[in-house]
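With one protein chain held back, the other chains of the complex are shown just where they sit.
Coming up: chain A.
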Amino acid sequence: MKQASRVLLRNPGGMIGITILVIAVAVALFGPLLFPTSPWRMVQRPFLPPFTLSGFPLGTDALGRDVMAGIIYGARVSLLVGLISTLASLAVGIPLGAAAGYFGGKVDDALMRFTEFFQTVPSFALAIVLVAIMQPSIVSIVAAIAIVSWPPVARLVRGEVLSLRTREYVQAAVVTGQTNWWIIWREILPNALSPVIVLASLMVATAILLESSLSFLGLGDPNLMSWGYMVGAGRTVIRQAWWITVFPGIAILVSVLALNLIGEGLNDALNPRLAKGGR
C-alpha cells in the first residue's frame, strides 16, 4: 500500500487531481466560515457582472444572490452527495457481488439476474423516476443515485471474488474450518479491493454529475444550493448573464475531472501489472 501511494504521488495527473480535491474539500469545510450568509440571500442588485464589485467576485444571479457563495455552499452538497451515495452503493454492491461470486450456482444466478434487472434500465431515467416518486430532497437524491449505481460494483466484485476463491490460500482457509463470511471478509475482499477503490473514485464523479443533472432538471433539493441547480436556474438567462451558469459549470467540470484523474492515478498505482510496466 505504501508503495502504491508513492506511485500515485509520482503520477502527475493523480497529483493534480488530489490537489484540486483537497482544495474542494477545504472549500466545502471552511468556505461557509468565510461566507457566513446564506447563499439564498439577496445581497446585491440582480445580474451584477463578475469582477465589478470587490465583495462579489463572481457577480450575482437573477435575484441578486452571490454566485461565489452559491459555489462554496454547492461544493458541500456536491461532495456530500457524491461521497454518501457512493458509500451507499458500495454497501449494497460489495456484499451482493461477493455473495454471488463466492457461493456461485443458484445464488449467483439469482443475484446476477437481480443486478441485470437494474442494469437494463437506463440509470439516469431511473434516477429521475425515483426522485420524482420520492419527492426531491437530499435523502431521495442520494438514495436514487445509490440505487442506480450499485450494479457495476456488484459485477466487479463478483468477478474478482470468482477468481480469488479458487486460490490456494482461500482453500487453506476452508480446510481450517473458517466460516464462509469470515473467509470472504478476511481473505478475499482485501485482495479484491484495489479495482473497487478505483471504481469508487470514478463513482463519486458520476454521482456528482448525476446530482447536478437532477438539480439542473429542477429535481434537486429545493432547500439546498447546489451547482446543478445554479446551472439550471441560470440557463434561462444565459444570454443576458453568462456568469450565472458558467462558474458553477466550471466547478462541476473541475471536480469531476479531478476525481477522474485520481481514479486513473489509483488505477496505475494499484494495478500491479500496469505499475510494473510504468517503472
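Note that a contact is a pair of C-beta atoms (placed from the backbone, for glycine too) under 8 Å apart; a residue touches a chain by one contact, two chains touch by 3 or more; residues count from 1.
Assume contacts and distances are computed from a predicted model.
Comparing "Peptide ABC transporter substrate-binding protein", "Carbon-monoxide dehydrogenase medium subunit", "RNA polymerase subunit sigma-70" or "Cation/acetate symporter" against the UniProt entry of the hidden chain yields the protein name "Peptide ABC transporter substrate-binding protein".
The missing chain, though absent from the display, is touched by one residue of A:A62, A:V174 or A:I197; that residue is A:A62. The chain that is not drawn here is touched, among residues A:W40, A:F103, A:F118 or A:W242, by A:W40. For chain A, the list of residues touching the undisplayed chain reads 38, 40-42, 46, 62-64, 132, 135-137, 218-223, 233, 236-237, 239-240.
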